[in-house]
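The structure is given below, and queries will be raised subsequently.
A single protein chain has been omitted; all remaining protein chains appear in their positions.
== chain A ==
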Amino acid sequence: MTTPLVEMEGISKSFHGVEVLRDVGFTLYAGEVHALLGENGAGKSTLMKILSGIYRKDRGVIRIRGAIQEIDSPRRAAELGIAVIHQELDLVPTLTVAENIFLGREPRRRRRVGLDRGRMLREAREMLELLGMDLDPALPVERLSMAEQQMVEIARALLRKSEILILDEPTAALTEREIDHLFRVLRRLKQSGTGMVYISHRMEEIFRLSDRITVLRDGRVVATMRTEEATFEALIRQMVGRPLEMRYPKKSVAPGPERLVVEHLSVPGKLHDISFAVRRGEILGVAGLVGAGRSELARALFGLEPVRGGTIRLDGRPIVLRHPRDAIRAGIAFVPEDRKRQGLVLDRSVQDNVLLPTLSRLSRWGWLARGRERAEAETMIARLSIRPPDPARAVRTLSGGNQQKVVVGKWLFQTPKVLMLDEPTRGVDVGAKREMYEIMHALAREGVAILMISSDLPELLGMSDRILVLHEGRVSGRFTRSEATQEAVMIAMAGGA
């Protein structure tokens, strides 16, 4: 057998005295895709951050191509041919797509200091075409959607021709079509001998792509197996430690009277003449491709986009939304798509974050009731089983799924009338996903009208009572639960009738 590209042996790591990795072994061969599976907080990202020089291991050995290496910085990792596509995107928002792709290795004109901009743009465009992306490389990254930014990250790693590629939930923000492109590219890389570590909470991807699977639970390796030997149920049992019903839970409420009615809503340049209604206890799924205006619709209904024309009525009364405060006062809650940028103050505690929209309710004339703050935060932590159950913990150090629960928790202190969720299960593990679905159903039972945006089509079909499809800022399809098939919705998403 050939020497592995990567051998990690006996890796342990603690944060603040809490062990998050214990005696972990992991190998990666050239030309293989090795999937890393586990619940939120199992330690997947931490293990890969150790391999890529972001964290230092406490114990253990790392061999790269057979030689022991101390990977003490991301720079060292890059020298060893290790490239990472992080769960958290790290692009420079004000630079262009091309500049981001070439950051740190800009092509120069021969014997001159000047940048070869022409070449940069050309090669960046080629790189993006290889990924099946039709994207203007001269656009600043801050103007791109999450999916597009993700592609830029991938293009950047490709450029460095790294032999070891770590992908930490690369598809969390991508649509089916973009995922297909990505997989095609990854297969090509695989043939050329690149070894890849692939982390994802989407099981079907793992079966489609990987050669081997390692399951982590509570920082320990539970099993490593070849993918063809793995079964769905067994993997889930290994991840969670108990069997878990993975179908979508059955909804037990019938929708009541109309709660939110939107008529002829327009946002200049983004949405045109949108009309729909959501009933009490109903889940309305919103489908569409990236850029179709799904997030803009939710933002407009949360007072974050300048609405030009149209009416919004809540329980029969017309409302005007100029600021999120107007929306919150009216009883509209919003879980935004980018939880790190829009959902959380990362340096503050779980308590401070979860209470942020509710503070005035916990206060009298602006003075906080300190004791109640902690008690309320603890209640929410228990209700959503946020782990670790520590209100003083900085949210930055929570795993993705638990961060998402914090964002949702912000809105549950007082039952909202309308809850809008933009990609609520992105980067969330199977167990937490199931919990999220159950939370949504419980809220529906209380009469909350739910608007759910998701790029995960099976999820959308499984959860929604009705589906609204957007295409280029207009409604391109409406389906009831029984009419909605994957195919019909996808045709509408592409703009077909």
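In this text, contacts are C-beta pairs under 8 Å (C-beta built on N, C-alpha and C of every residue); 3 or more make two chains touch, one makes a residue touch a chain; residues count from 1.
Basically, contacts and distances are computed from a predicted model.
The unshown chain of the complex is recorded in UniProt as "Ribose ABC transporter permease", chosen from "Molybdopterin-dependent oxidoreductase", "Cysteine desulfurase, sulfur acceptor subunit CsdE", "Ribose ABC transporter permease" or "GTPase".
The residue from A:Lys410, A:Arg434 or A:Arg466 that touches the chain not shown here is A:Lys410.
In the complete complex, the hidden chain is touched by one of A:Arg188, A:His323, A:Arg372 or A:Arg445, namely A:His323. Checked against the full complex, the one of A:Lys161, A:Arg348, A:Arg372 or A:Arg445 touching the unshown chain is A:Arg348.
Annotation for chain A: contacts to the undisplayed chain at residues 15-17, 55-56, 302, 304, 323-325, 327-328, 334, 336, 341-348, 352, 355-357, 359-360, 363, 366-368, 370, 410.
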